Structure formats: structure tokens, C-alpha cells
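With one protein chain withheld, the remaining protein chains of the complex are depicted in position.
Coming up: chain A.
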Amino acid sequence: MMIINARPPDPAGSPDPAQSPAVRAEGLTVVRGTRTVLRGLDFAVPRGQITGLLGPSGCGKSTLMRSTVGTQAKVAGTLEVLGHPAGHAALRSRIGYVTQAPSVYDDLTVRQNLDYFAAILDPGRAAAERRRANVTQAVADVDLTSHADSLAGNLSGGQRSRVSLAVALLGTPELLVLDEPTVGLDPVLRRDLWNLFHAIAAERQATLLISSHVMDEAERCHRLLLMREGEILADDTPDALRDRTGSDTVEAAFLHLVDEAIAAGNRTATGDAAGTGSTSGEHPRKETVR
């Protein structure tokens, strides 16, 4: 079931659903309480690639991810995921989702956790053999084989978040939405996980949407969405971003774009009246940058 758009179809757009972006947003707006967390976002996440979602904490990364997997309420605008409206029941077995805080049962062992979630994704006695293989593979993927029979509650923080990640790797999700999967992990493990992410994208043609506020991880993504205060500053490849801003690193490019945005915000706030008002009410706290 596709969303019918008000605007005419893009002539360049391909009608083939396999080629359409994994996630497509138009005017995506989310209000939480009295706060507008996402402000009319337009973006597309291409299939089969790793898209990094970067920005300072509190900029709306998690809300964007929750909207994509369909757990966020009060989502306005268009948000299409794998050809369905976000949150559609048909998507539930096709998306793997890892929340920021590890969501696993502390009073179960690593393997028991995975056994349960595998039974939800791929139920039935006939699938038992496949499930067991899946679980063993997922445990190995996150390098927890030696801890498979430890209680999740007795593991370290980094280990628990890897259990949470392993749950998302069960089955073969077409879209993996990972909210800060590498926070608090040591460099070796971070490198291994990023290698795993690339392997998943390359071998399974899966799409990965990975958030981070560590800018050096941005270099490992195929594409980047840079966010700040509920808006998207840039949607491009890391190389193009560096070229466009004349910066050496993605971090410098991001800071450059933030400064630009603040300068633009100040201009509309002080001078030229009759502005569009699209940034009204938006007073960045770090105004001193100028």
C-alpha cells in the first residue's frame, strides 16, 4: 500500500519498488509534548547502503529512528519505509531495530534472550533448526559466543548492548535501524562492528541506518544525514560534504554547516523582515559561536 502524494510523480523517479529508496520522508514532523522534535524533514535513505545519522544529542536522531520503525506516535507528513507507510504490520519482520538503551531481559541468558526473539520472528516447531542456526550466528556476529550462557544482567554495559544488537541481526532484516550501537565500546570492537555492518550491507543487500554522535564514525558510512535541532543540515556522501565545505574531516564540515545555519538564522531574525519564518522561534543556545 503506497501513499498517494499530492504532488505529481517525479519524472526521474523509477517506479520499480526495488529501486525506490528504503526510507523516504516528505515533510516529516513529530511533536512530543509541546516540543516540535522534527521539523518538516525531507530525505531519502538509499537501499543497500549504510546511511549515518549524525548530530548532537537531543537533535532528534532517536525520534527519527523511532518514527521509521513505527513506534513513535504523532508522526505527521509522509514517511514511507520499504514501500509501506512506516509502522505498517507488513514491515515488522523486515526491520531490525536496536534502541539506544539495550532492550533485553536481564534475567535471561544471552542465548535465552535470542531464542525468545527468534521464536517471535520465525515461529513454529518446523523452524526450530533454522532458529538455532540463526541464534548461533547472531551470537558469533557480536562476539559473545563465550558469554552465550551468562545472564544478560551480569554482563558489562558494552556486552549488553551487543546482545541487543544481536537480537536485531536475527532473521534477515532488509532494514537495520541502529541507535548509537557503538556507544561505550572499545576501539577494537567498534572496528569489528563496523566491518560487520559493511558485510551485512554488501552480502545481504541490507540497508542500514545508524546514528552516532561520534563524527569519526561518519567516515565509514556511504551517505550521511547531518541533523541539528530537528532539521537536516546536509544529506550527502562524506566526500561530497568535505568538498563542498572545503573541510578535511566530516567533523569540520559539520561545524561549518552549523555555523552557516546559525548565521542564516541570525540574518532572518535581525534584518530582512518578511522572512519565510521557517526558522522562527528557533534560538540556538550556542549563539556565541558567530
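Brief remarks follow.
Keep in mind that, in the parts below, a residue touches a chain if its C-beta (ideal position, glycine included) is under 8 Å from a C-beta of that chain, and two chains touch if they have at least 3 such contacts; residues count from 1.
The rule is short, and it goes like this: contacts and distances are computed from a predicted model.
Between the names "Peptide transporter", "Transport permease protein", "Aldehyde dehydrogenase iron-sulfur subunit" or "Alpha-D-ribose 1-methylphosphonate 5-phosphate C-P lyase", the one given in UniProt for the chain missing from this structure view is "Transport permease protein".
Contact with the omitted chain, checked across A:V167, A:L193 or A:I262, is made by A:V167. Residue A:Q72 is the one among A:S20, A:T51 or A:Q72 that touches the chain missing from this view. Remark: the residues of chain A touching the chain excluded from display are 1, 3-6, 26-27, 29, 32-33, 36, 39-43, 69-79, 85-89, 92-93, 95, 97, 99, 101-108, 112, 116-117, 119-121, 123-125, 151, 167, 231-235, 276-278.
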